[in-house]
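The structure appears right after this line, and notes come after that.
All protein chains but one are shown at their positions in the complex.
Here is chain A:
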């Protein structure tokens, strides 16, 4: 894992923690399934992806993204920056 990816993971974990404001007991990590655990709704996922685009300076390809097996920080970063 490159340092950039690790830094992105850290930033996105912090974003999710801010979003849920301590209302969930789930420990957030890069592999946490953010959708199936009910932590983020679809609007929040859009916000998280936009934040990722901003931090990574890369465009997220929504057309090819498959969220059906869950949404994780690691998966979003991989889809966005490879």
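Observations on the model:
Criterion: a residue touches a chain if its C-beta (ideal position, glycine included) is under 8 Å from a C-beta of that chain, and two chains touch if they have at least 3 such contacts; residues count from 1.
Keep this in mind: contacts and distances are computed from a predicted model.
Only one chain is not pictured, and the protein name UniProt records for it, out of "MoxR-like ATPase", "Peptide ABC transporter permease", "NADH-quinone oxidoreductase subunit L" or "Amidohydrolase family protein", is "Amidohydrolase family protein". From the options A:11, A:45 or A:58, the residue with contact to the unseen chain in the full assembly is A:45. Contacts to the hidden chain, counted on chain A, fall at residues 15, 18-19, 33, 35-36, 38, 40-47, 49-51, 53-54, 60-63, 67-71.
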